[in-house]
Structure formats: structure tokens, C-alpha cells
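Okay, here's the structure, questions in a sec.
Note that one protein chain of the assembly has been removed; the remaining protein chains are unaltered in position.
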Amino acid sequence: MAAAQARTVRGRIAVYLLAFVFAVFCGFPFLWAALTMFRQDSDLYVTTHNPFVFAKPATFGHVTDLLRNTPYLTFIANNIVIGLATVVITLALSLPAAYALARLSGRWGEKVGIGIFVTYLVPPTLLFLPLSRLITTIGLQDSIWSLVVVYPGFTIPLSTWLLMGFLRSIPRDIEEQAQVDGYSRIGAVVRTVFPLALPGIFTVVVFTFTLTMQDFIYALAFVSSSSSMTVSVGVPTVLIRGDVFYWQSLMASAVIVAVPVALLYNVFLGRFIRGFTMGAVKG
Amino acid sequence: MTATDPPAGEITLGARRNRYLLDRERVLGPALMAPAIVYLLLVVAYPLVLAFVYAFSDVTTGSQSLHFTGFKTFIAAVDDPVFLTTLRNTFVITATSQVLVVVLSTVLAFVLTAKFRGRWFVRFLILMPWTTPVALSAVIWLWMLDSIFSPFDWFAQLLGVVPPGGHVVFLGQSGLAMGSVIALQTWRILPLATVILMAGLSAIPADISDAAEVDGAGFWRRLFGITLPLLSPVITVALLFGIVFTFTDMAVVYILTGGGPGNATQVLSSWAFYKGINGGNLGVGAADALIMFPVLLGLAAIMLRMASRAEVS
Partner (left out) sequence: MAVVETRSLRKKFGATPAVDGIDLVTGEGEYLVLLGPSGCGKTTLLRLIAGLEQPSEGDILIGGQVVTRLPPRARQIAMVFQSYALYPHKTVSANISFPLAAAGVPREQRPEMVRWAASRLGIDHLLDRRPRQLSGGERQRVALARALVREPQVFLLDEPLSNLDAKLRSSARDELKEFQQRVGVTTIYVTHDQVEAMGLGDRIAVLNEGRIQQIGTPDEIYHQPANTFVATFVGSPPMNLLTRDGKLLGFRPEEFLPVAAAGERPGQVTFDFAVTRVENLGSDRYVYGHLPDVDAEAKVIAKLPSTVATPVTVGDRVPFAVNGADLRYFDQKSGARAAAGNATVTP
């Protein structure tokens, strides 16, 4: 129907206009950040001229300053370690569960599936206080591993849902054929379902990894030394040093993360949507 | 049997009972689900229970033990003069931003469903507010709304809203600060809602609006009479998700305004954080956070009901 509306001249103008407006609305802050990060101090902290024009030549100095003189790269390294470890734990737990829900569930299976998904809706703001005390009790306070332990709490429900959807799209026949051909149930699944589910699994890996980068409150509550911080926490706390804000480096720190993540999402968007909606359709 | 015999290869019939235990669905199903369920019980359910326990006790970050204090902690939390402001702010910010999100995302979903040149790039830009970690977006907005160097000052001067050389103090005045928080929440939830709506739009069979077109219905009538009603369950889903994410968010307020000016933009989540972590009073912090719980339960119940009704179709 939208395609139809774009057929008329008025329709097409409306579409382009609206697309432009929304693109500006969504992208402007990033544009501003991108402009800022290359400006010299004397060009930035000035209010007299058009802020969109570079009065002095652009400089990479602030970006290198960010990378060399701040813990930023440590933050990124931490995110990578945490992300990968969380992905491993999440896959190990949610893949079997997703298979059970996609194939082996009856009445009760659906309810369990919804139950698992609902845990995603329990907000971190309810849990962070008890969790921070628990983390201290097991001695993981101020360590990146505290986050590795806690993050699967929200990545498991989502990835189970996604994987359930992907697994459902694989025909049952093939598994049963493998069983008749001589494998046990598990053997049949490993040899037929998993190879076919690899694209879906990969999508879930990407999704889970980027999800771990989003958290702010747990990281803020559990970690205080900058060597163990993630980007989400480190940038607004450590990089904002006292009252002196090095804005160019700050903007660089945000843009460097924002662009690749957005690219990844854009590439995988179709698959995410398919996985979510397939999870909702009865197998 | 024919004369061409197959080459040798032995296959025997085996039959020990327990060898086949894991083939039985009754055993395999729960066995596969158990690890995930146990993990979630430990990391989500158990802390949730603890949150309730804290809210009814006098526990602090320093205390070794905790004593049951009944409703005293809740009363202490609610009596705090800031609390009512917090409660009000949470609702105002959530309601305003999500109404905006619903309207804007519906329009945007239609726009993005049409084919036009550069659609991939536009989609890329649209996604960024959601895909970027909240904290980093908040830092960007912090600079963008800076009281001295904001680009909007320049626009405002151009439009004559402020005198030349004047500034809009976005984050320093309570009204503008609230507006800024609402704007940031709207901005970051918009992509999620749009994606959900686009998925819903693509699920509507084209025949229906084609048939309406043949019947003579014009664009607006088709939109409001057919497409939007068909889309309403999806809109509700997007709305519910947006409400949950906005209602419970603490990063935006914490980074953008710090709850200020004064406590003018404080919300329940950020207030719970201050009380619990900065203030060390776990009981009050938990109580503050738990006030959100009935609202969340209500939302979850609505979503579950929608889910079961959706399964039928």
C-alpha cells in the first residue's frame, strides 16, 4: 500500500520529504558528534560563527589523544572479552533450550517458552541492587567477570526466542529421517539441524554481542576501577574528567562505537525480524 | 532377491534399555531446557526475590545482616520529599515520549516501506539512535545540548527566539530539561518501534488494500479504515516495549541531567540508584525500584494476553 502511494507524484514527494526529515532527526546528533571530533579547540569553543563550517582545518589529534592517552582502548577490549564470553555462555544454554522449545514442547512447552521470554522484561533497575550485593559476596566485585555472569540473564531469553524461530524453520522431516537412518535423537540434531541453523546461530551471536554493549546500570553498579570498565560506563564517567570535558575525544569515543554497531544491525536486520516473528508463529 | 548382492557391511539390531534413555522426548525436553532455566532462576528470579526482601528490611551496603522491618522501609522511601517528583516524572516522561513514538513511528514505517533511492542509507541513519548504546547517545546529547556551545543556539538565534549571542539552557532549566529527556527517549525508541511496525506492515496481505482500492476507497480512507486497524495489535506491541524500556531506564537521566536541575528530572530508576549505590541504603533503593513493579506486572499481563490471543490467529 505504501508502494502504491509512492506512485503518484505527490506521494513520492511526500515520501522523500518525510524520509529526509526523519533521517535528519535521527542522524543529526551523530553528524554533530562527527563534526565535533575533528575540530580544533579554537574552532570549537567559539560561538561566533556557523558551527557547521570548519573555520580551521580538521584534525585527528583528538582521536589519537583518545586512543593513546585514555583507557578507551581498554574499555573496548573489555567489551570484546565480555561480549565473547557472554556469547559462549548464552549459546551453550539457549541453543539446547531453543531446540527443546521448537521441537519437543507440548502444552507446557509453550508456557515455559513465554516464561523464559518474560524474564527479559524484568528490568535491570529492579535487580541491580541485590545483584551487586551477590556479586560482592562471590568476590567478583570490580571485575569484568561480574558482568559475564550477569549479562546472560537478559541475553538468554532473547537468544532463546530468536533461535526457536530459526530452528522452527528447519523441516522436521530431516531430523526424523536422520533418526530412521540410524542416529540417536541428539546425533540426528547435531548432524542435520545445526549445520542448517548456522546462519541463524550467527545472527544470534551478532545480536547477543551487541546487546552486551548496551548495558549501563550493571556495569556502573558493579565496576569502579577504570581498567575493568566497559565503553558504556567508562566514557560518561572516566573520560569526563572532573569538570573539564574533552568534548572532541568524547564525541569520537561515541562515534567510533556507534557506526560499526549500526552497520552490523543494518546488515542483519532482515534476519533479526524473521527470527523474532518466526518465534511467535506456532511451529 | 536378485542375483546382484550388495557388498559386505554388517548392521545389527541392538536393544539395551538405558541406551535409549535420551531418545525419549519426556526426558530429553526438560534435560535440554534445564540449564537455561536454572541459570535464569539464579540470575533473575533469585535477585528479584531478594529485591522484595531488601525492600522490607533495613539492609545497607555496610550491614552484615538484615532485619525484617515490615513496611517501614517503604514508608521511608515514599516519605522522601523527592519521591513524588520522581514518580510523577517517570510517568510524564514515559507517557509523553511514547505517544510521540507511536505517531512518528507509524508514519516512518510507511515511509520506509515505500521504495525510494537511498533507502538503505536512510534506514541506517534511522537505526542509529537504537543501536548505539544508551550511555554513548546520552553523552552525544549532553554535548549537543550544551548550555554554551549547542548548535541549536545558532538556530534559535537565526529564528529570533533568543537575542544574538543568547543561549538556551537546555539542561539547566527544569522545563527544558524535562523536554530534553523526553526528546532523547523519543529519539532512541523511535527506531525500535518503527522496525516492529514495519514487520507488522509487511505481514498485511497486499490483497486487502488492493481490494479496497478497486472498491474506490481513497488513500486516507484506506489508511484509517483498513490499514491502521489491522496494524493496531502491532502498534500495541511496539507501545508496550517502548513503555517498558522508557519507564525503567536510568541511563538517560543519570548522564544527561544527573536528575537535575535539583531533582527536577529524577526518575524512579535513577533515584533508586542514588539511594542504593551512592547512598548505600539498599532497602530504600530496592523499595523505590519496586514501586515500578505493579506497573510492569500490569504491562506484562497485557502482553501475555495479547500473545495468547495472537497464537490463536
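Here the chain labels run A and B in written order, and each chain numbers its own residues starting at 1.
Following the convention adopted for this analysis, a contact is a pair of C-beta atoms (placed from the backbone, for glycine too) under 8 Å apart; a residue touches a chain by one contact, two chains touch by 3 or more.
For clarity, every value in this text was computed on a predicted model and none was experimentally measured.
Visitor: Return the single residue from A:Gln40, A:Thr74 or A:Ser184 that touches the missing chain.
Guide: Residue touching the chain left out of view: A:Ser184.
Visitor: From the listed residues A:Leu18, A:Ala34 or A:Leu196, report the one that touches the chain absent from this view.
Guide: Of all options in A:Leu18, A:Ala34 or A:Leu196, contact with the hidden chain holds for A:Leu196.
Visitor: Which is it among A:Gly61, A:Gly139 or A:Pro171 that touches the chain not included here?
Guide: A:Pro171
Visitor: What residue numbers in chain A mark contact with the hidden partner chain?
Guide: 171, 173-174, 176-185, 187, 191-192, 195-196
As a convention for this text, only the chains that are shown with their structure count from here on.
Visitor: Within their complex, state which residues of chain B touch chain A.
Guide: 11, 20, 22-23, 25, 28-30, 32-33, 35-37, 39-40, 43-48, 50-51, 54, 61, 104, 107-108, 110-116, 118-129, 131-141, 143-144, 146, 148-149, 151, 153-154, 165, 187, 190-191, 195, 198-199, 201, 203-204, 206, 209, 213, 219, 222-223, 227, 244, 247-248, 250-251, 254-255, 268-269, 272-273, 276-277, 282, 285-286, 289-290, 292-293, 296, 299-300, 303-304, 307, 310-311
Visitor: Sort out for me which residues of chain A touch chain B in the complex.
Guide: Those in contact with chain B are residues 1-6, 11-12, 15-16, 18-19, 22-23, 25-27, 29-30, 32-33, 36, 44-45, 47, 50-52, 92-94, 96-97, 99-101, 104-105, 109-110, 112, 114, 116, 118-119, 121-134, 149-150, 152-153, 156-157, 160, 182, 184-186, 210, 213-217, 220-221, 231-233, 235-236, 240, 245, 247, 250-251, 253-254, 257-258, 261-266, 269, 273, 276-277, 280, 282.
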